[in-house]
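The other protein chains are all here in position, but one chain of the complex has been omitted.
Chain naming follows the written order as A and B, and within any one chain the residues start at number 1.
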Amino acid sequence: MSSKNNNNPLVEVKDLKVYFDINVGFLKTKPLKAVDGVSFSINKGETLGLVGESGCGKTTVGRTLLHLYKPTDGEIWFDGRKIENKEDLQILRKKAAMVFQDPYSSLNPRMTVSDIIGEPLDVHRMYSNKQERRERILELMDYVGLNSEHASRYAHEFSGGQRQRIGIARALAVNPDFIVCDEPVSALDVSIQAQVINMFVELQEKLGLTYLFIAHDILVVRHISDRIAVMYLGKVVELADAKEIYDQPLHPYSKSLLSAVPIPDPETARKSKRIVLSGDIPSPLDTPSGCPFRTRCPYAIDKCAESMPPFEEVSKGHYVACHRVKEIN
Amino acid sequence: MSKKLLSLQLDLDDFIPATDEEKKYMVQMRQSTTFFRDGVKRLLKNKVATASFIIIVLITLLSIILPMIWPYSYDAMLGVSPGKPVDASYNNLRPFEYGATEKKLIEQGEKVFPHILGTDSSGRDYFIRVVYGTRISLAVGFFASIIVLVIGMTIGSIAGYAGGKVDLIIMRIVDIIYSLPDMLMVILLASVLRVALGEQIDNSALSKIGSNIISLFIVFGVLYWVSMARLIRGQILSLREQEYVLAAQSTGAKGSWIIRKHLIPNSISVVIISTALQIPNAIFTESYLSFLGLGVNAPMPSLGSLASEALNGLASYPYRLVVPAVVISLIVLSLNLFGDGLRDAFDPKLN
Partner (left out) sequence: MALLEIKDLHVSFYTDAGEVKAVNGISFDLERGKVLGIVGESGSGKSVTAYSVLQILENNGRIVSGSIRIDGQELVGAGEKVMKTIRGNKISIIFQDPMTSLNPTYTIGRQIMEAILLHTDRTKEQAYERAVEMLRLVNINEPEKRMKQYPFELSGGMRQRVMIAMALACEPDILIADEPTTALDVTIQAQILELMKSLQEELGMAIILITHDLGVVAQMCDEVIVMYAGSICEQGTVDEIFYNPRHEYTKGLLNSIPTTATKDQKLKPISGTPIDLLNLPKGCPFAPRCENAMKVCINHPAEPMVINENHVAACWMNVKKGIEDGNIVLNSKADDIKEGGGQL
């Protein structure tokens, strides 16, 4: 626990922008601003939760960290090293890995479990002889609670939860320091989610991992994260300790997001006053000027349309991007 | 509170906790099958497809084995011996008919193997020519499809994976070739190549195969790869977005690795089905080219050339046209039905 508080950023993102060119007509393209100026850092051994709804850019952030998408602008720093050229990328790929959302499409149906888990080892040529490779694969399977006899089976023979474990084992293969977890439990049954979440926590303690945990289920994110960042239309609107965001959200969007989550407790559900937003989430192709949330914000004023509010530290470790944050709270 | 009665006969022992073994025993693991085995099972259930498969296998085996054991060869003009005048009694015999010379031999006590389909105008046993012709047609169809497969798969996967400009250019080429009227192109190319390459090939080691067949392969290679390329490209475009490809990319795997290990193995069933349906196409093309005289060189028979030769004596010997036509139809039909069956059994979209 204490290691998380010594400001030792493993991952740093500075004003990251990821724009995609979308064809909107004959020979005409428009930029889709998936990520529009995002900055945060993750300390060693910490879990940063990233929440938001569709179009907020959280998945894009995660994938860009692993260079699956090329950043349009901004910087990514990993372990004190700016990621700029191929060399940096090579190093990044050995130290960072990703766990994907869909247990059904994230595993190649034609490969055995052993080959799936061993693929990173093969790509990086980490083992020269078969024996060592096999031992490492069995070790990884053991970490995630898979039976060694399952090594020669095919992915489709397993349930959703087991497949996710295979995906986690694959991510651990190169012994990474940092794992991006992209909605890893969203596609699983509720009773299985708990198993996998526990495993994530265990592995973090055992192997000293750092996580970026992307999810849309607030309750899950709150459970596993140390700090949480809330995203809306490509921007981070609030960033704070998990408990603080949940108990005391400052940004209007965070407030409505948290109040919209249905709580599995009938009495609380009856008593709670829900902030229901009107309107739909704007498309990332046509982001509103100034603050992207202003079209649905109950507190919006003219200033909100004119300029994007700065991302400022309002209290210790608690950052908010809202012009009226002090007045509202 | 009234005392309640249980409908089952139970006693207190039933209420002790169950052991882990007992719980495990309740759940039997389903017999594990692979995608392949599942597909084969489904294929076997399809009687038409299975029957077609058996027919094709039979025909193929017969076409390979029979020429080896048959007493007559396809190019032996029975009435012709070097240095002697031509014995015309062997020519144009009806099925199971014996020529004058043969009748004499039988009277002399020699065994003469019957001509099941008679002989042609040059005294060659027709049955074995048909069998040999089948062999040629099958071989051409098969190898042409392989060429198409290799070229189409390579180009298609490059286009699909690379995307962008490369994809654009390749696909425009595909579009152009696709828009050409294929029968016309095939005939044109075949005639041109025959003339252009004919001499060169005849003088080289490939002369045995015949210049026409080589040009046929070239024609196929140049024109027919397009549909396979489009198919593969489509597959790869959709597979490319699969998360397991992303996972491989995130570990730093290069394009060739991904194509080899992920994209192509998952396209295999589509490829096989498409090839299975391509073979009858190739056989048919070869047949009509040979029919037009642009196919195999004489004396090598192919089902198409046999049909063509039969036109001359059509009134008197109609079977000479009917038999090769029926064989072509049978092969093409069986392969198509089998290919359809394969698709039904293995196409994952139908699950």
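One rule holds for everything that comes next: a residue touches a chain if its C-beta (ideal position, glycine included) is under 8 Å from a C-beta of that chain, and two chains touch if they have at least 3 such contacts.
Since this is a predicted model, take the numbers as computed values, not measurements.
In the complete assembly, the contact with the undisplayed chain comes from A:I224, out of A:V11, A:M141 or A:I224. Interface note for the absent chain: among A:V24, A:L207 or A:I263, the touching residue is A:I263. In the complete complex, the hidden chain is touched by one of B:K23, B:K47, B:K84 or B:K165, namely B:K23.
Only one residue in the set A:D280, A:D302 or A:E327 touches the chain that does not appear here, and it is A:D280. Of the residues in subunit A, those that touch the hidden partner chain are 1, 47, 53-54, 159-162, 189-195, 197-198, 201, 216, 218-220, 222-225, 242-243, 246, 256-257, 259-269, 274, 276-278, 280-281.
Interface residues of subunit B with the unshown chain, by the touch rule above, are 1-18, 22-24, 26-28, 30, 38, 41-42.
Methods note: only the chains that are shown with their structure count from here on.
Inter-chain centre distance (subunit A to subunit B, centres taken as mean C-alpha positions): 50 Å.
Against subunit B, in their complex, subunit A makes its touches with residues 63, 66, 68, 89-90, 93-94, 97-98, 100-102, 105-111, 116, 119-120, 123-124, 153-154, 156-157, 167, 170, 173-174. Against subunit A, the residues of subunit B that register as touching in their complex are 32, 34-35, 242-244, 246-253, 257, 261-262, 265-266, 268.
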